[in-house]
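Notes for the one structure printed next.
Removed: one protein chain of the complex. Kept in place: all other protein chains.
A and B label the chains in the order they appear, each numbered from 1.
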Amino acid sequence: MSKLLEVKDLKVSFDTYNGEVQAVRGVSFDLDKGETLAIVGESGSGKSVTSMALMKLLAGQGFIKEGQVLLEGVDLVKKSEKEMQKIRGKDISMVFQDPMTSLNPTMKIGNQIMEGLIKHQNMNRENAKKRAIELLNQVGIPQPEVRMNQYPHQFSGGMRQRVVIAIALACNPKVLIADEPTTALDVTIQAQILELMKEIQKEVDSAIIFITHDLGVVANVADKVAVMYAGKIIEMGTVDDIFYNPKHPYTWGLLGSMPTPDSTDEELYAIPGTPPNMLKPPVGDAFAPRNEFALEIDTVMEPPMFKVSDTHYAATWLLHPDAPNIEPPETVKQRMQGFANTGRKDGDK
Amino acid sequence: MTRYILRRLWYMFITLFIIATVSFFLMKMLPGSPLNAEDKLSESQKQIVLEKYGLNDPVPVQYAKYMGGLVKGDLGISFAFDNTPVTDILVDRIGPSALLGFQALVVGTLLGILLGLTASIFRNGPLDYTSTTIAVLGTSIPSFVFAGLLQYVFAVKLGLLPVALWGEFKHTILPTIALAIHPMATAARFTRTEMVEVLHSNYITTARAKGVTESGIIWKHGLRNALIPLVTVIGPMAVSLMTGSMVIEQIFAIPGIGEQFVTSVMVNDYPTIMGTTLMFAFLFVAIILVIDLLYGLIDPRIRLAGGSK
Partner (left out) sequence: MDNKNQNNIPKELFKPLVRKEDTSEKISSPSRTFWQDARRTLFSNKMAMFSIFILVAIILLSIFAPMFNEYGNDDQDLSRAKLPPRVPVLENVSWLGFDGTLSGKYTGNNVEAATAKAIARYDNNEDFIDIKVVSEGDGSRNSAEVKATYHIYDAKGLEDTYFWIGTDTLGRDQWTRLWLGTRVSLIIAFVAAAIDLLIGVSYGGISGFYGGRVDNILQRIVEVLVGIPNLVIILLMMLVLQPGIVSIVIALTITGWTGMARIVRGEILKVKSQEFVLAARTLGTPNGTIIRKHLIPNISGIIIINTMFTIPGAIFFEAFLSFIGLGIVPPDASLGSLIDIGFDNMSLYPYMLVFPAILISVIMIAFNIVGDGLRDAFDPKMHK
């Protein structure tokens, strides 16, 4: 059975003055209808670049070097810019990080929503207007008829993000990419937006790719989680796999660095150092220099994806049969225990 | 909004009042009177002439009379062109200047926008370098040098267009080009900078993610946002046109305001000099006001904020 979206060995690079920066170095994942995949990682791990590459919206000197993006079996990498313009907004659409700047300041909200409808669904202005009002209603904006004729600066941050979501949902896309949609918002607004996205997913049955560095958000919305580091997915699994049974030391670090209400008396676990320079990716495991559990082999050879279970994979030599048996640090273990006790749905609270 | 406009009009009035007062007293400090040119008059004849110009009154009375006349649009009587009211001279001469200024502003701005747009779309390509070079030359080379070049090549050497004079459309071509070069360069540089910035903004990415075509990105989303700030440079442009018109009209012998000013300076015709100066000042202040109001009208972000930037 073919999946809705399959990404195979995607490699993205940027040409810069200093040379080629390998931002994404072979990412593979797949996604079914109605499923939510969260891609997590720190800044510069390549998660945003991956999402832009899926839409072929790489800025400036970026280009897809290798790999396939199969949407219902059709490879988007091979599509021309003209063909992509027909796919963007219709089959795949996107919600951006900063709602303050992602709306055209000199265009009425209504027109910004209707633009996609008129283009992709051949609606006349009247029908497009009806649908736009419906969408504004759906994303919870009161008085949509009035709001249609207003400009972005008349909306608050949370309201603007709702508008951006309405624009993205206009043509019932098969895949919705949300690139840190709540990062720029207040915590209370964050929760509202997340609730909204979950509700809408139920109604529209889109697949959602959720890019975030906030594990709390992940626990709240995702079915599957992919952890990215230095342009690669280093661990992938269901939310349960990642939260209760993480295998990669980097995932341990991420979980350990996440504060929880009951973590007042324990120390947060900080990952030392910074991500590597992607201009010259290191030999072997890119995470090794920051990994306190690194093995000799990490400096020689890159670890392959080891299978933990049918749904769970991780790229660390610690899973090799010859590797010493290393347990996660005590704080992380306690954290995992905590998740298991409270149930994952409350993991973000 | 109405309060804002009223306040601006009040400021405009104050500014013009100050300019009129200062220039009136400056002119009074200057030597020279209508008599210089008419030396052979008897004492009684001189008195008659001075009486006619109101120059026998004490200075404060002259000032009050002059300001009173200003309100009615009366700028006094020219020293040089006997008996001709300055207002009539200016009205006579505003036509050619206005026509040239308008043609130059329209041609210059449109070409400039086109140049800047091309440069921003093909950034760092040969077209970009060409248009940037044109813009640097246009801002740097003084308009009178450019006018000389045009006159020499197209009129003197090739004989394609008239060297000077006024009357038909063909007479306006060379002076319009010479005047337009500076606004064009300004508009080109400005459009390029704004457009490059706009095309890198997040809302352009949003539009791309909606599937908007490249032409839609440039014309509908990009240019509109890039051009709104262009309104702010129309003020400086208009000033450079006024400055330019003085030399260009001189070079091409065009019977406009600028040429009148230079001639009046030569013959010390103070009422005309002052009238012209006041008109320049009025035009300048009025243009700035119109531009500020226009900016509020076309930029939705300012429209609701009450008009103040």
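The rule we apply is simple: contacts are C-beta pairs under 8 Å (C-beta built on N, C-alpha and C of every residue); 3 or more make two chains touch, one makes a residue touch a chain.
Computed from a predicted model, the values in this text were never measured in an experiment.
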{"item": "Absent-chain contact - pick from B:Val22, B:Val106 or B:Ile298", "value": "B:Val22"}
{"item": "Full-complex contact with the absent chain, from A:Gly41, A:Pro152, A:Gly231 or A:Pro276", "value": "A:Pro276"}
{"item": "Interface with the unshown chain - residue positions in chain A", "value": "17, 272-274, 276-277, 288-290, 293-301, 304-305, 317, 320, 322-324"}
{"item": "Touch list for chain B against the chain that is not drawn", "value": "11-12, 14-15, 18-19, 22-23, 26-27, 29-30, 136-137, 139-142, 144-145, 148-149, 151-152, 156, 163, 239, 242-243, 246-247, 250-251, 261-262, 265-266, 273, 277, 280-281, 284-285, 288"}
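Following the convention adopted for this analysis, only the chains that are shown with their structure count from here on.
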{"item": "Distance between chain centroids, defined by C-alpha means - chain A, chain B (Å)", "value": "55"}
{"item": "Residues of chain B defined as touching chain A within the complex", "value": "200-203, 205-214, 221, 224-225, 228, 299-301, 304"}
{"item": "Chain B-facing residues of chain A, complex", "value": "55, 57, 59, 81, 84-90, 93-94, 96, 98, 101-107, 115-116, 119-120, 151, 153-154, 164, 167-168, 170"}
